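Of the protein chains in this complex, all but one are displayed in their positions.
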Amino acid sequence: MSISVQNISKTFKKVNAVNDVSFEVKEGELFGLIGPDGAGKTTIFRILTTLLIADKGTATVAGFDVVADYKSIRNHVGYMPGKFSLYQDLTVEENLEFFATIFGTTIYENYDLIKEIYVQIEPFKNRRAGKLSGGMKQKLALCCALIHKPKVLFLDEPTTGVDPVSRKEFWEMLKRLQQKGITILVSTPYMDEAELCDRIALIQHGKILQIDTPQEIVKYYPKNIYDISADNMYKLIESLKSFKHHYSVYPFGEFVHYTDTRNDFNPQELQYYLESKNHTNIKIKITKTTIEDTFMELTK
Amino acid sequence: MKRFIGFIKKEFYHIIRDRRSLFILFGMPIAQIMLFGFAITNEIQNVDIAILDHSKDATTQEIIHKISSSKYFKITQLIDNESSIEAAFKKGKVKAVLIIEKDFTKNLTKENNANIQIITDATEPNTANSISNYIISIIQNYKQEINKNTNVPYQINANTKMIFNPELKSVFMFVPGVMTIILMLVSAMMTSISITREKELGTMEVLLVSPLKPYQVIIGKVFPYIFLAIINTIVIVLLSIFVFKMPIQGSYLLLAFVSILFILTSLSLGILISTIAATQQTAMMISLAGLMLPTIILSGFIFPVTSMPAPLQILSNIIPAKWFIIILKGIMLKGVGFTFIWKETLILLVMTVFNIVLSTKKYKIRLE
Partner (left out) sequence: MKNESVIIVESLTKMFGNFTAVDTISFEVKKGEIFGFLGANGAGKTTAMKMLIGIGKPTSGKAQVAGFDVFKNPEEIKKNIGYMSQKFALYDDLTVKENITFFGGIYGLSRIQIKEKTISLIEELGLQEIENKLVGSLPLGWKQKIAFSTALLHNPKIIFLDEPTSGVDPITRRQFWEMIYKTANNGTTIFVTTHYMDEAEYCDRVSIMVNGKIEALDTPKNLKSQFQVHNMNDVFLKLARG
């Protein structure tokens, strides 16, 4: 096991930031902690990177205990905190050089590891980090976290505040890093990114709701979900909520995700009901369960 | 070692690229010393004084003549009795009254001990202080003159303070104070700000999760400022010597040694502040309110410690600047050796060690 977390709890001034959390990450795995702001993701990251000590529970990273062997961990992990922790007044190259020297290495020693990412920002190597776009900052921060060839990489919300193109490129990079044998623990509030992980833990209010592969996790959802649309979204939601057999009604992009309390639900019935409520352009079709649906069901 | 050099290189980039801090580092010392040297002098010239001479003999005439012939004083009034002293002051022109006791010459020649009383208008305490010092110094000179011709030294009761600043130039008094403030500013405030900046930006998190040991981080952050503070010391001393023609009486080596010690004291305070403050703003506030103000007010730089109320006098003892100013005045103006300032030096050393021990205790290897 590359990361092993057992019954970790952490309280800040009465707030239970992390509550009895356990999970394991295998070597070479890309593991995602998925949850909204304030779910406890950052606290877990800080405990695992030896920046905080848990009130209860134990954890090991790369075989080292996070409290007793914190020095060894600091030699073997790469960490990219939520805010891209770069020196804004240093250039791209100077930042990278600095992080290389403090880890006792050089840019060239592990160049093959960062090459793919670095070539994208190399044209701007003399630009100050503060003047880079969000996507480029993110790439530079990743290079800095990788420069000493860590065994385990911790990425805390690496895609927050980054445009969709950079986000996509970033996840492609993570996949390739994973193939080089690096274990990656990543956190994100975006459910759509969950699908790109090998396994995920859904987390809310400091508690883990479920751990599984993205493909399996949606199977925990007990019901069939229907996409429903009509001309007036607001009235559609109102009508569905007053339908006596409704189990859940959530707006979901251009549709409403609807589930029924009954197992033998017939969409036709709902069609008639909505027509009776004067809805126009009604469309009802069964849809695939998403991780977001599962998350909502688990936090309900 | 390579890590350390890499770290220091990075620190220098920060300093060089931040115009504001560059200005504080190099503009301030020059601006301050010029400001104090030229503008805010409390030198006195042609001050109106009154004389109440109870003796009216040859010796007192000679003393009065000495005083009036100096460019510092103008005798505008001769008073006959004690009761008109207050009236003289109340008119507002006279800043000091010199009272010569009865039988002054007799007391001086027969008993070798004569008294002169100086009453000054203390509504301007600094001026009053200077006036009395100036008068005392003139009388002192006179005393030395008359003693040349006799076997038995005549004694006129007087203060011996001014002989160490014979040209009576107040800029000399300011140099130690300005130097103290600058070193405090550069060392304590700038380091505490630069350390808390890393906390604020989140880079401290990354530094903590690296093989760098905490003391390496601290030394790396602090080292450039030692270097800069030393440069500042040199600049100030050179300005004093070449612009203000101030002679340094004591040993340069000793001066360098105590300056470095004081820089270390200030740095240790800066580190201590950075262990408490989470943001640059807090660090700045603590440095300004907790260090700069007491340094300016309580160190004896502007207001003499002896004229402070007792509680403040006691409080002034914990201000490192107070001791450093004493040391600096000793070396720069009096030219004393280490044997005269070892006590103050020891106090600074103890303070430094105390701060460093406290900082290491408080310094977190984690975020909490």
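A and B are the chain letters, set down in written order, and residue numbers restart from 1 in every chain.
The definition used in the following text is that a contact is a pair of C-beta atoms (placed from the backbone, for glycine too) under 8 Å apart; a residue touches a chain by one contact, two chains touch by 3 or more.
Remember, it's a predicted structure, so these values are computed and weren't measured experimentally.
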item: Touch partners, limited to displayed chains, of the chain removed from view; value: A
item: Among A:E27, A:E116, A:D192 or A:E216, residue touching the chain not depicted; value: A:D192
item: Among A:V67, A:I107, A:I237 or A:I282, residue touching the chain not depicted; value: A:I237
item: Given A:S72, A:T105, A:N224 or A:T299, the one touching the chain that is not displayed; value: A:T299
item: Chain A residues touching the omitted chain (full complex); value: 35-39, 133-134, 160-161, 163-165, 168, 189-192, 204, 232-235, 237, 250-254, 292, 295-296, 299-300
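The criterion applied here is as follows: only the chains that are shown with their structure count from here on.
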item: Intercentroid distance (Cα basis), chain B paired with chain A, Å; value: 59
item: Residue numbers on chain A that touch chain B, as the complex places them; value: 46, 49-53, 70-71, 74-75, 77, 79, 81-83, 85-90, 94, 97-104, 144-145
item: Residue ranges of chain B touching chain A (in the complex, touch as defined); value: 2-3, 5-7, 9-10, 13-14, 17-18, 201-203, 205-212, 365-368
